[in-house]
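Here the complex is missing a single protein chain, while all its other protein chains stay put.
Per-chain numbering from 1; labels A and B assigned in written order.
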Amino acid sequence: MTGLATVMLSVIDTGEQITFWICGSLALIGALGMVLSRKAVHSALWIAMTMINLACLYMAQGALFLGMVQIIVYTGAVMMLFLFVLMLVGVDSSDSVVETIRGQRLAAGLAGLAFALMLIAVISRVTLGDVGTQGADAVYGGNLQGLAALIFGKYLLAFEVTSALLITAAIGAMILAHRERIEPKKEQKDLSKERFLSGEHPGSLPPPGVYARHNAVDTPALLPDGTLAENSVPASLRARGAIRTVDRALGDEVQQLAAGDGSLEGEDLR
Amino acid sequence: MNGLIALVPIPTPNMDLGQIAPLEIVFGAALISVLVEAFVRREGRRRVQLVLVFASLIAAVAALVGLAGTRTLTAQASVAVDGPALFMQGTVLLLAIVGALLIAERSIDPAGDAFAPRASALPGGREERELTAAGWSQTEVWPLFLFCVGGMLLFPASNDLLTMFVALEVLSLPLYLLAGLARRRRLLSQEASLKYFLLGAFSSAFFLFGTAMLYGFAGTFSLGGIADALSGNAGDNGLVMLGVALLAVGLLFKVAAVPFHQWTPDVYQGAPTPITAFMATCVKVAAFGALLRVMYVALGGVRWDWQPMLWIIAIITMLVGVIVAIAQTDIKRMLAYSSIAHAGFILLGVIAVSEAGIASTMFYLAAYGFATLGAFAVVSLVRDSSGEATHLSQWAGLGKRSPVVAGIFTLFLLAFAGIPLTSGFTSKFAVFSAAIAGGATPVVIVAVFASVISAFFYARIIVLMFFAEPAEEGPRVVLPSAFTALALAIGVAVTVLLGVLPQPLLNLAQQAGIFLR
Partner (left out) sequence: MTPNYYIVLSALLFTIGAVGVLVRRNAIVLFMCVELMLNATNLALVTFARVHGNLDGQVMAFFVMVVAAAEVVVGLAIIVTIFRSRRSASVDEASLLKY
């Protein structure tokens, strides 16, 4: 029996090792990718990968509930909020590679390296036991129950105070984004009055001219007296000067046509 | 078959609500204040909020007085009710009342209070102009303020690192927001908010990693538990060292000690002046309270390891603070560097590691807090057409134009410099003697040297105000309403009183200066 237990344990241990080395390296790659990629969106996707892999590592260590919360809250909500804001701000916002302070990156990198080496040197010297949380889980009949007992028992005050945090966040988002309407909403009647009072053309604008060979939006229509109807062409085209010119001759052609003379010569309207 | 899980009932937590009454009053008022925002008509909101804020703060002070002398752990030992906690909470509450007076002021700026009429309107846009003309104001400032005060009450009283972390965030998040709501120079203000937020989040990550390391060492977050684990362990404590260092980074950031001070001048300059005043005083009190508690209660056993680190930080904080302050041309930035230097002086009380150290730190915080609030109140009064006139050259000759305001400012500067008969002298004397008794004589020598340098630049401003010719078209001093006048009066009274008659408060601090383990 003990032999079987040992085998079982070693299988579990090997399973954990495989999980650790795969998820751990993926998490590390994600973290490096986040810092090194220039585009903010890529960074967001890299860190989402890190977070999912960390969730696996939580679960591998017996924190099942936390692993799920990590996926739902962190990857699902927090990172999506990040992506949402990135889309709002502009997807292609990428970092400049220009250093504002010379040598800052090198210095930061070296400081980081030294910091990491110091941390690793300390941590690898420490002997850590491995009790496992099974015992603690069993007290209240499971991991979730155990967490609940702590949150609603020992850490009840902290749990209640986090509500202040969430309310602050809600108020903060409200005051920075919400706009209360100052004046009453305009009804259709008000809008129409406003339109007529403005003194501008109140109705819909004339459509572009329709000719034998052209009826695109850049061909102006002709008024009954033969002059061009400027406002039959979109304002943006007018501003750009991209209006097809209607030849001087056109007026004559029209009169010819009106007189019933079908022998039109020359080229089309240009 | 483990489908049937035996349901073990969770024991009912024991919360003695009476012992955390000040906390409950402030958080309760904050919740009501949110409801006021939702349900009271816009015209009446300001009045209701003011009544609520001042009533709740005064009620909290009363509840605190009722708790005087209590020494117990409450809320499942996550909150300590002991002398230092009550003293710090009292200081925070009293300073918050004066801070609230400054925030409530709205006759200094012709357009209204110090806050943008609506934070979501674009700076300089049409909407902003219309709202300003219509006299709107952002009353959401009040619930944020109350939540912040609530966090500040919990922070120095937390008896485990988990509660302390939550309290740290509860006090920080509203401040990040409040810093960005200035009415004038809004871009500067928003930038200050962003900077404060990013660096604050960065530092709380360090605090958290330190917490994790200490938990890794002790297996508990409780400060007493960590102390027990330390006393039971002789050799291998690499995790403790990491934990102490990282935790200290997070806390020293909040007290604005060098090298974690970079945010201070920018945020102090950009934030609305009443918020700067509130932040410069109350955050310092709360953060020093937490620093003292962590260092003394949990880490007293390894004091020989963290004392040298704090020695060095105290020295560079004082020196960088006073030396850089000399070069400043903006009055708010000058006050910011002066507050950094003062953080260094207060650290002297922390490194004493004695009851006298605790008492002198608490006394210093109270004395410094009232003087700072007063100084920022004066800054908000000196204005030109575009808002506050913060450039030093604009302050030239202020003493000739309005001797009273310049005289009051001079009093606060003398207190900062530590001139006798002001509160600054008593408090500096208290921390210096505590530090000498604690064996930190070299640091005290540096501190005396730094005080002399600081006296120089404070004197320079006094000379500038009284002996320089007033500039043409210079700023004028606005006559404030009763709110700021009262705040100034309190500041002056406390500064003089603690200079002339410091003994009652010193005695109180000494009685209170024992942590509960």
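The rule we apply is simple: a contact is a pair of C-beta atoms (placed from the backbone, for glycine too) under 8 Å apart; a residue touches a chain by one contact, two chains touch by 3 or more.
The model shown is predicted, which means the values in this text are computed figures rather than measured ones.
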Visible chains in contact with the missing one: A, B
Absent-chain contact - pick from A:27, A:222 or A:243: A:27
Absent-chain contact - pick from B:54, B:215, B:449 or B:466: B:215
Positions on chain B where the hidden chain makes contact: 119-120, 122-123, 162, 165-166, 169, 173, 176-177, 180, 186-188, 190-195, 197-198, 201-202, 205-206, 208-209, 211-213, 215-216, 219-221, 262, 266, 269-270
Residues in chain A touching the chain absent from view: 13, 16-17, 20, 24, 27-28, 31-32, 34-35, 40, 43-44, 47, 50-51, 54, 57-58, 61-63, 65-66, 69-70, 73-74, 77-78, 81-82, 85-86, 88-89, 93-96, 100, 104-105, 108-109, 111-112, 115-116, 119-120, 123-124, 126, 128-133, 135-137, 143, 146-147, 150-151, 154-155, 158-159, 162, 165-166, 168-170, 172-173, 176-177
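Criterion: only the chains that are shown with their structure count from here on.
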Mean-CA-position distance for chain B and chain A (Å): 36
Complex interface listing, chain A residues touching chain B: 119, 122-123, 125-128, 139-142, 145, 148-149, 152-158, 161-162, 164-165, 167-169, 171-172, 174-180, 182
Contact footprint of chain A on chain B as seen in their complex: 5-8, 10-11, 13, 15, 20, 27, 30-31, 34, 37, 75-76, 78-79, 118-121, 127, 130-131, 134, 138, 140, 143-144, 147, 150-151, 154, 162-163, 166-167, 169-170, 173-174, 176-177, 180-181, 216, 236, 238-239, 241-242
